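What you see is the complex with one protein chain gone and the rest in place.
== chain A ==
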Amino acid sequence: MKTLLRLWPYVRPARARLFTAAFVAVLASCTGLVIPLVLKWMVDGPVADGDTAGVWLGALYLLLLGFAEALLFGLRRWLVARPLSHVEAEMRAGLYRHLQRLPVAFHDRWASGQLLSRATTDLMLLRMFLAFPLTFLLVNSVTILVGVIIMLLQDWALGLVILGPAIPVVVTCVIFEKRYAGVARLAQDQVGDLTTVVEESVLGIRIIKGFGRHRSQARAFRELSGTLRGTELRKAGLLATIWGVIVTLPEVAIGAALVLGCVQVADGELSAGTLVAFLSTALALRWPVDSIGFLLAMSQEAATATERYFEAMDEVPEQETCSSRAAGPHRPADGLRFHDVRFRYPDAPEDSPPVLDLIDLHIRPGESMALVGATGSGKTTLTALVPRLHELTSGRITLDGEDITAMPRQELRSRVAVAFEDPTLFSVSVGDNVLMGADERELDRALSVAQADFVHALPQGTDTQVGEQGLSLSGGQRQRLALARAVVGTPRFLVLDDPLSALDVHTEAAVEAALRDVLADTTALIVAHRPSTVQLADRVALLSGGRITAVGTHHELLRTNAEYAHLMSGSGDSGEGEDTR
């Protein structure tokens, strides 16, 4: 519950409204409590005396109080509606802003679904908490206090009878809250597991169908949803118990007060009006008492939500390692250099061997270098180091002689353009997907370099929506768009991660032809699996065992390096291949 205090900085701007609203709500509740007093006055006064004018007056009071109560409750809601929506939106925007700037390694660890549930359900829970339980825990406590005082003042003996069940109810609530929190968290987690199975069964549908595994998937799903049902029923059992207690005990007390009150009225110690007023007050307090259970449960959920929100917010974003830099002296072109670069994933154990170990490589200005290595040798990891998507464990990378950690990331990334192995498209137009904010005049050239002219044939041409909300494109088409994205704005440095793997031979040849012109005066690092892609590059670097073991032209390496020849043509084991043909 203490974690809820962390919400204060976000709530601060809305504090005036929130406090006013709470005050208004207290006022409204107390107005509700005055109504029985007016009733008492009417019953004991005008009604007993047959004073019709007094009856009219009493009814008028009731009407005015009723209007006041209604307007005050409305005022409370009106006061908080916009500010609380704003608090929610601000927290969401803050989370989004923060997450965008967290290291890529963080995103590797966290599924987007986990982050999304923090940005949506958790924040909605928090808004509801601020709008309702927070106010009403206060309001109801005040209401109960005032109500009890009124009852004690009217008749202290009856008041004590009504107060009787307070202690057992509070004790039950406390026990309930603890147990409920545990079961609720369990249910949340199980829903998460269930969602994972659903997600995977949809994303992996081709594998499930391809191997006819839908029965075992359905079984796994059934088991999980059965477990969830069990947990939900346990939750229901707890809720049923607390409701049973909360309904029964106060009702018993009211019954006792009724009998006692009747005896007193009969003995003339109590007026009939007082008894009526007393009972209506007791009944008016029913909701505030009943609600405490679920208000506490909601607060508990809000506390969990706050915890989850700050789990993400407490992560440290990428820090700029340099102070903002005046445009330095113009440096001579030096290309891209790796000096003793060593890299280990930040979440890998300390004693594990680094993925990349002492990489030394120089790509001369205007040169394109192919990076070749066996499956899983760390090629993609190496490309991610250049735009600083991951931070080096040790060593340096320089662009034209300048250490990449010495320049602001924004500037580094404006100099280096990347095409990723897994081409992600966003839900905007094809054109915007390629431009990524760059000048529109660049579009046609980029599309023609990547042989992505197919976009002109889409229903709305370059304005066609793609991505989750639009047209889905094939792997080859997406890959060409990713390539077009990288060549927009003729960057000085290009990093291409296996840019042609999903293309068929014809398209690949056409892209290569167009790419050659771009590469002629660009410093480029190209991850390659195939001889055809390698031939785009001036030289080739072989990555093996975390080191660059050879650098040379394709033909040199084919002749001199057995491992390279093996990777490129499968020689060394081709004899076996011949046999089995």
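Assorted remarks:
Rule of thumb we're sticking to: a contact is a pair of C-beta atoms (placed from the backbone, for glycine too) under 8 Å apart; a residue touches a chain by one contact, two chains touch by 3 or more; residues count from 1.
In the analysis below, contacts and distances are computed from a predicted model.
Per its UniProt record, the hidden chain corresponds to "ABC transporter" from the list "Aspartyl/glutamyl-tRNA(Asn/Gln) amidotransferase subunit C", "ABC transporter", "Oligopeptide transport system permease protein OppC" or "NAD(P)H-dependent oxidoreductase subunit E". Contact with the chain not shown here comes from a single listed residue; of A:12, A:185, A:214 or A:331, that residue is A:214.
Here one chain is not drawn; of A:125, A:183 or A:473, the residue touching it is A:473.
The omitted chain makes contact with just one of the residues A:16, A:70, A:157 or A:175: A:70. Per the touch definition above, the residue from A:104, A:160 or A:358 contacting the chain not shown is A:104.
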